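As you look at this complex, bear in mind that one protein chain is not there, while each of the others sits in place.
We just call them A, B and C in the order they show up, numbering each chain from 1.
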Amino acid sequence: AKDDITIGVRLEPPHLDPTAGAAAAIDEIVYANIFEGLTRIDQTGSVKPALAESWTISEDGKTYTFTLRKGVKFHDGSDFDASDVVYSLDRARGEKSVNAQKALFEPIESVTAKNANTVEVKLKRPTGNMLFNLGWGDAIMVDPASADANKTNPVGTGPFKFSKWTKGDSIAISRNDAYWGDPAKLKNATFKIVGDATAAIASLMAEDVDAFPQFTAPEMLPQLQSDPRFKVVIGTTEGETILSTNNEAEHFKDVRVRKAMAHAINRQSIIDGAMFGQGTLIGSHFAPHHPAYKDLSGVYNFDLDKAKALMTEAGLENGFKARLHLPPTDYAQRSGLIIASDLKKIDIELEIISVDWGQWLKQVFKGKDFDLTIVSHTEPMDIGIYARDDYYFNYKDANFKALIKELNATSDETKRNELMQKAQEKLNADAVNGYLFQLAKTGVWNAKIKGLWANSPVQANDLTDVEWMD
Amino acid sequence: MLLFALRRFVSLALTLLAASLVIFAIMEILPGDPAELILGINAQADTLQALRQELGLHLPLLERYWNWITSMFAGDFGTSYTYSVPVLDLISERLIVSFPLALFALTLSTLLALPLGLLAAAFRNKWPDWGMMGLTQLGIAVPNFWFAMLLVLAFAVTLRWFPSGGFPGWEAGFWPGMKALLLPAIALALPQASILARIMRSSMLDVIHEDYMRTARAKGLNQTQTLLRHGLRNALIPVITILGLQFSFLLAGTVIIENVFFLPGLGRLVFQAITQRDLITVKAVIVLLVATVIIVNFVIDLTYAAIDPRLRKKKGA
Amino acid sequence: MSLLSIRSLNLSIQNKPILNNINLSLEAGKCLGLVGESGSGKSMTALSIMHLLPHHSHLSGAITLDGEELTKLDEKQLCERRGDQMGMIFQEPMTALNPLKTVGNQIEESLLLHRDMTRKEAEQHSHHLLERVGLSPARYSPNRYPHQLSGGQRQRVVIAIAIAMRPALLIADEPTTALDVTTQAQILELLKELMEEEQSALLLISHDLAVVADMADHIAIMKEGEIVEQGPVPQLFDTLSHPYSQNLFEASTHSPIRTKPPLFYDDAGLSAENRILSADQIVRDYSLPRQFPYLKKRHFRAVNHLDLAIHRGQSIGLVGESGCGKSTLARTLLGLDAPQKGSLLVGDHNPFTAQRDDLISVRKDIQIVFQDPNGSFNPRHPVGRSVAEPLHLHRHSVSAQEREEKVAQVFNQVGLNPKHAHRYPHEFSGGQRQRLAIARALITKPKIIIADEPVSALDVSIRAQILDLLTQLREELDLAYLFISHDLSVVREITDEVLVMYQGQIIERGKTREVFDNPTHPYTQSLIAAAPNLEATIQRRRNSA
Partner (left out) sequence: MSESMSQQNAIRVNALRSPSLLIGGLITLVFITLALLSFVWTPHDALSVNIMERLKPISGDYWLGTDQYGRDLFSMIMLGARNSIAVALVAVGIGMGLGVPIGTWAAARGGWLDEALMRTGDFIFAFPALISAIMITALLGPGAINAIIAIGIFNIPVFARLARGAALSLWTRDFILAARLSGKNAVHITWEHILPNIANLLIVQGTIQFSLGILAEASLSYVGLGTQPPMPSWGKMLFEAQTMMAFAPQLAIIPGLAIIFTVLGLNLLGDGLRDVLDPKTRQRQDGDLLS
């Protein structure tokens, strides 16, 4: 069978070191292929052992002891042991750290090597998510000798080795024959950067690219589904696509206005119109495939009369004008168009302002100078952002903060789920943002390929089990 | 000649310096902080500060400009914010795609346009002329990205003769590389060729009416001989001017065409770099592009002299 | 049997008749002169012989060359005849050569085309040809490009190309119109030599009767596409019967009648207060376009340390070959182009430093008639508006109605119908336009008019009218003239005093008669000797016949 594959990705990573940048594009290439962490998150989103064979958690939930796998080697031949773990975690949380998710490591008090295969991690307080967090790309294990060069020449412990980066075009990796686990089935894999949706379609049809794990032109899916050459796999992502609302902006301060908007927006028609049917309705900031998910998607049904009534109640029966900042993604641009048309029906006139990511970050995210914007929050389990004072939603609710505080201190699974459901209800009740839909993972690949992830609980294209069938 | 070269060099340097100043100034007022873009939305203030230090973004404006200019003279274009590799490497990697592409398109359009223009002029007001004029009108009117779309649809998706885009790299061989560049080059060349053919035609028509053409006929040369031996070279002079001007358009055209064909070229680099606020790369690429345009026009000046003896320095005349 | 014979030739272009029943014949070794005013069809007759007519032309009749009927040949056969049996020298030496090829190359081309020659042989032969036409390859390298040669030298190259194959028939279409008189004389001499040595027949086309009278054995006079009269020289001049040919002959030797006595520079009546214009040591440089951008600028000195003073009522001629700086001087005197050095006074003011009001009063006194009647009117303004333009100087004192009246008045003065004031320039003939230019110069009632070649663009009969007009106006209005021309015969007829200009300087000055009869400066001597003079030529031909 064929033993090489070309995978299309949308964005080119700025570099290849997942510990030094937020870009999802980095993880999509290197995570689980080149780099591994102590734990890993599998297709279903559950935590599995990786470089740590096993672990124990102390009673108080503050001490984690990891037993490391033996005989693991980095691609450059050096051994992986406890000192590498200490180095990696200290580097990520240290003063000079440029880790984009430094906050994940904030609860860690100390990391010590008990012996060559045992590491003890002490926390400042119990942190229920710790094992999951250690499975993030930002927490991968690196070797002190090669760490600084990882941006251009990543050296990890994974089943694939980095081989070549043709900037702007592709990144090639090849099988690591000295892998500690079951070796990969593919010999070579190339990640080809195809930014443009049109180009993606063309390259797929021309069979220049074998797979697009995240195909960004949902309008083409019916077409591709009926083509026997391809397999279309719809999975889930961690991306809650929301109409982010500035809760301190004039008019939007008023929960009645926010609720009116929730009733005025026909979310199913957004999924149909913008995403061509791909996506799941949500009612809060939580991924539907998660065990703690509570389906609140029906709370605000599409009801223009109710919406108008709410507007009248808020004293805004004549409507008002507002701005809608749209980042340069298809889903945002398309949803924005429909939302603008929807809200016009309750006399909210939206001025659409397209911005690139730089401007979006500066003006919307940091400057909080916006009314509405549309963005997909792709970090897994990120409901905690609503408790952050400085976050751009400007949602400053004491009750919610207390909820999250309690959640962070809890490690009991059922208790946690309960709290999380409460948090979801709270957000839904306050209609903090417009909760539109959970972004679907629409993967398209050659029908003969097996083993690609259908869902993406973390941003990754794990190729370990991928193979061609005849 | 030495003096000439020196003066020309000084003026070239001055123009470039002015250009660099303008570019630097524009880059400075572009909204967006590169450090934030690199680290994403969850980054913390101290991390950002650390990165800013690393990138040298904390220095005062003038000092930054000075550092940039001086190191550029030393051949150091800085390190890309987003790719963390020397900008020079980045550019040279892209250049080996963009430069052949521009050259390919230029050659293609010239090879296509000149004979067509000549033919149309020779058959003025007959069907080859009408045909060519109609086609070139269309060629100018068709947006090149749209044409590119059609090309992909026809030759990559349906016929599968050429790749739909991407670039395998020259190490994959010369032909695969050329094959990848052919469709983009055609899309780029179409409007250029149309304009060029029209210029060639009208320039040839101007020349046809020159007295020396009649002199040539009076010597006993037939029409074709007259056109080729006496007309062509004279007609080329205005064509070359346009060719020089077009180069700049060609470079601009590559931005869009490289996007359509997802070619790893300079145009896409600069486009990406602008949206990612990789300002150091943007600055370098634009300086490079502007320099290219200025240098190309200089070469055009020299070409004039090669073609037209009237522009050469008088020697003992 | 004659070498060339043309029988009932008719030509029409796009159904417009151009030539009508032309009959001509020419013997080997003889010269046939073809004269007639501009547009009469001389060039078209020549091109009919060569079969190089414009597109959409229809030719009928018979043209036989050396017993062969040319109209029956196909294009390929014609190509073989052209250059080989018939050569042609074209009207414009400046543009008849390909600017991008060396002259040697352009001569060799026809040799290589018609003879089985190696490049080497062709090169040798072309050197020989250049020697023949007086451009010794040792002095003037055949590797030069046309722009490196003067007009006369270029015309010699064109002749060398035409005679390269020793054609039996040589057609020379106005071979000297673009050249100055001294060069013209040389070229005509060369043609004569060639006829003698090669026994070629020459068809010489010109609108200058004097030139043809000198060269031809036989003359045909054309008018509006027809031959109105032809005959042998010099007998033809005694028997001119057609009114047009008589008119042509008279106009060529026309001299206006003057009543007022001439006014010379040494007259006691000329005093300082009568002085209208004076120039002292003026210099005018043109900066030439740079050969390359950023290369040092080059200059061309068109007027070189020149002194001049003009008083009321004087009529002064300024002569000199084409390009010697006459027009430049005129523009400088008018205060349009600032001189680089020297001082200039118009009235009592320097036009470049004077106050605005002074300048206006100065401008009222001095006007110009431009060299080119086509270019001196804005094609988009009715001529009345252009003629009235100098009244801008009087805009505070002249009402719209007065303006109309003044325009009507000057129109009448120059013999034009005031009703035509609303017409556009292209609706007037060349002669009428020249009258309009004069009308414009007169409208402010100036004291001096600078007339820059006011007749050079006109054909002989109109030229005579304009000269009469100028003389008459001078008599009536007591104007001073600076009359610029390179045509000596014109200057001789209408000026009292003459300045001879050579390469930006005045080299001789004196009473017109005296200078013409007794030139002292060698350049003036050669100029006067070379100037064709119809009456003198006819006299000479009569004597030798």
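Convention: contacts are C-beta pairs under 8 Å (C-beta built on N, C-alpha and C of every residue); 3 or more make two chains touch, one makes a residue touch a chain.
These numbers were taken from a predicted model, which means no experiment stands behind them.
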item: Which displayed chains the hidden chain touches across the whole complex; value: A, B, C
item: Of C:K72, C:H422 or C:K445, the one touching the omitted chain in the full complex; value: C:H422
item: Residue of C:H299, C:H392, C:K445 or C:R513 touching the missing chain in the full complex; value: C:H392
item: Which residue of C:E121, C:D372 or C:E475 touches the chain not shown here; value: C:D372
item: Residues belonging to subunit C that touch the chain removed from view; value: 13-14, 52, 54-56, 331, 334, 336, 359-360, 363, 367-368, 370-372, 375-382, 386, 389-393, 422-424, 427, 440
item: Hidden partner interface residues of subunit B, rising order; value: 15, 18-19, 26, 29-30, 122-126, 137-138, 140-143, 145-146, 149, 153, 205, 208-209, 213-214, 217, 223, 226-227, 245, 248-249, 251-253, 255-256, 259, 267, 270-271, 274-275, 282, 286, 289-290, 293-294, 297
item: Footprint left on subunit A by the chain that the document does not show; value: 197-198, 201, 205, 217, 219-220, 222-223, 266, 269, 272-273, 276, 326, 328, 333-334, 336-338, 340-342, 344, 352-356, 359
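We take it that only the chains that are shown with their structure count from here on.
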item: Centroid distance [mean C-alpha coordinates] between subunit B and subunit A, Å; value: 40
item: CA centroid of subunit B to CA centroid of subunit C, Å; value: 49
item: Length of the line joining the C-alpha centres of subunit A and subunit C, rounded to whole Å; value: 87
item: Of all residues in subunit C, the ones touching two or more other chains; value: none
item: Residues of subunit B engaged with two or more neighbouring chains; value: none
item: Contact footprint of subunit B on subunit C as seen in their complex; value: 50, 52, 75-76, 79-84, 87-88, 90-92, 95-101, 109-110, 113-114, 144-145, 147-148, 158, 161-162, 291-295
item: Residues of subunit A touching subunit B in the complex; value: 12, 14-15, 21-23, 95-103, 151-152, 166-170, 192-196, 198-199, 202-203, 205-208, 328, 356-359, 361-363, 365-366, 379
item: Of subunit B, residues touching subunit C in the complex; value: 4, 7-8, 11, 210-212, 214-222, 229-230, 233-234, 301, 305, 307-314, 317
